[in-house]
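And then subunit A:
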Amino acid sequence: MLEEIIIAGFGGQGVMSMGQLIAYAGMLEGKGVSWLPSYGPEQRGGTANCAVVVSDEPVGSPLVTKPTTAIVLNNPSFDKFESKVRSGGLFIVNSSLVTRTADRKDITNIEIKATDLANELGNSRVANMILLGAFLEYTKIVTMDSILESLKKVLGPDKYHLIEVNKQALEKGASLLMEKTI
Partner candidate 1 sequence: MGKVLMKGNEVIAESAVHAGCKYFFGYPITPQSELVAYMARRLPEVGGLFLQAESEIAAINMVYGASSTGARVMTSSSSPGFSLKQEGISYLVGSELPAVICNIVRGGPGLGNIQPAQSDYFQVTKGGGHGDYHIPVLAPASLQEIVELIQDAFDIADRYRNPVIIMGDGMLGQMMEPVEFTERPVSELPEKNWAATGTRGDGGPKIITSLELDADGLEKRNQHLQKKFAEMKEKEVRYETYKTEDADYIIVAFGTVARIAMNAMNKARQDGVKVGLIRPISLWPFPEKPFIETRDKVNMYISVEMSAGQMVEDVRLAVNGHAPVDFFGRNGGVVPTQEEIYHKIMMIAGGIQV
Partner candidate 2 sequence: MTMKTVFQKTKGLTDKPTHYCPGCTHGVIHRLVGEVLEEMDILEDTIGVASVGCSVLSYEYFNCDMTQAAHGRAPAVATGVKRVRPDRFVFTYQGDGDLASIGISEIIHAAARGEKITVIFVNNAIYGMTGGQMAPTTLIGQKTATTPFGRNENIQGSPIRVSEMLSTLDGTAYIERVSTHDVPNILKAKKAIRKAFETQKKGLGFSMVEVLSTCPTNWGLDPQESLEWVRENMVPVYPLGVYKNKEGGN
């Protein structure tokens, strides 16, 4: 198993922490993982992205140029990464904010109105977790339990109260795929 993931969006949409959660969960499961952020001025208000590698082997290159999965949360990220997804790969789009239509036939396109659904849960900031839930359900590269365990570590005791809404969002995302309502 070798998953090479790119997660991209505006700074503040939680793309970096999504990536960290996957990496953390992978580590807890004894897998080889790496997390590489874009950094610097582009993080400030522009598009931010991170590359996550999860593998049964120790990770070679942490740099991902042809992802097996790309998760995009805004238009610039859609434009940048749609063409990069490896043939046969997965492309997850937050269609609340992305106005483009995914039309590559050689990859699996999943469109989720994540921001709208997050608002329904009462917290627009968990849109990223809805997308992550869907991603996990589709790929199953790490378990939901590991992600929840990681969430505790990433959030820290001060923010334990946010675990519940994050969990709901993850489950919502996963359920969308199970129900095939997307």
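As a convention for this text, contacts are C-beta pairs under 8 Å (C-beta built on N, C-alpha and C of every residue); 3 or more make two chains touch, one makes a residue touch a chain; residues count from 1.
A quick word on the picks: all candidates are chains of the complex that A comes from, given by their letters.
Not measured: the values here are computed from a predicted model.
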Which of 1 or 2 touches subunit A - same complex, any copy: 1
Residue numbers on subunit A that touch candidate 1, as the complex places them: 20, 23-24, 27, 33-37, 39-41, 59-63, 65-66
